[in-house]
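Missing here: one protein chain of the complex. Every other protein chain is in place.
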């Protein structure tokens, strides 16, 4: 994939309003990640306003991490607004394997045809109906083991599926891309996966989702590599990561992205 | 305005219990900001206890960022407790222009006569019924464009209105003050405006609201300037900002505050 940095440049020029229905653990970090990246986040979930707010957003993300039945209805309503308007929305099926409530909610959200689904290997396997080794919200499976499930799921939604881990895999059911950027410290800070879902949403605003998602994953991983070089542990890593998201340039993404077709 | 640092000194001596009904994105940062400044924050919103808790607080802040109809009732009940007791409460009308739910909730809260309303220019224009260029929760208007709206709103509430931005404007409908402290990095971290509302509440506990609000804005801006001098981006800025809120002294506020009457 040529010039992945261009997707970052286009996103920053647009500074898209990204509407996030996300879990309580991630709300603050995700907003800071999106601001540092160059987008304009809003965290809105109340039934009383969620569909109306989606109407003014350039992209929507839906994360089921701390959902309840009331939130679930808002998620479906907001997703429907985006689909009708032809604007992208991204599903993050956090811990979908853990409880029946999450499984049933994700089954309904998959029917609503998300533009992108982003999850770890265990989550994508669980969504695809394959037994997964999740324990709580962490992945117990390798990305490679979830590639077939990702392709099958993408075929079902008509969209893109991204499996993230040590090496990421992105597919639209036919084509596939592997993204090799990132650092192990990214798994030692909570909500960085959730926040990545927001960045994927921002990149997909007005850009083709397969390439935009791969570019977002590369950009995010490059920021992680840069931050890890100056971090003494998970606390200083989180600080350096926000600085790096803000500092990384499109040229740096072009130079450092490790994206290869499968 | 002479000796603005005295308002910081008085606040720190009292270490007021500030009761905050605030949005999920801001809760943690706002609590840390208030502790660093020298106040004693509590984040309490449940209907089952919110009015009772207001009964023991020295000041209340109400932020509509992630409200729902249940929270809205608690906000009105807690505000009524403060008004009856003659203690200050501050309204933060986050993104009021974005949805009808927010507009109707703020209309009711304005009727409850907040001691101070603190918002960005688009929010104050929206509250005053003037068309505003908000997009989501960020301001699309300049502070100068909202001065007349601020004066009109202050006259309606009988309280103080603060419009914050590159240069802040504070008015009680008659007198006005401009506060020139601050730094652009403050807009690259989420919830710093929400947290400022908490600091305004802390300063207003037992102090005259027009001057206390201006002093709070100057103090906050000075901490921002100091933090920006050692930050490499939004992540390290947030860390340095909490350190600076804790370190800035009343003497430093007296020396560095840029407060001028209009």
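Which chain is which? They are A and B, in the order written, and residues in each are numbered from 1.
Basically, a contact is a pair of C-beta atoms (placed from the backbone, for glycine too) under 8 Å apart; a residue touches a chain by one contact, two chains touch by 3 or more.
Please read these numbers as outputs of a predicted model, since none were measured by experiment.
Checked against the full complex, the candidates A:129, A:158, A:208 or A:234 give a single residue touching the omitted chain, namely A:234. In the complete complex, the residue from B:152, B:166 or B:239 that touches the missing chain is B:239. For chain B, the residues touching the chain absent from view are 17, 19, 24, 27-28, 31-32, 35-36, 40-49, 52-53, 56-57, 238-244, 246-247.
Even with one chain removed from view, chain A keeps its contact list with that chain: residues 23-26, 28-29, 65-69, 95, 98-102, 135-138, 188-191, 232-236, 238-239.
Definition applied: only the chains that are shown with their structure count from here on.
With centres set at the average Cα position, the gap from chain A to chain B is 33 Å.
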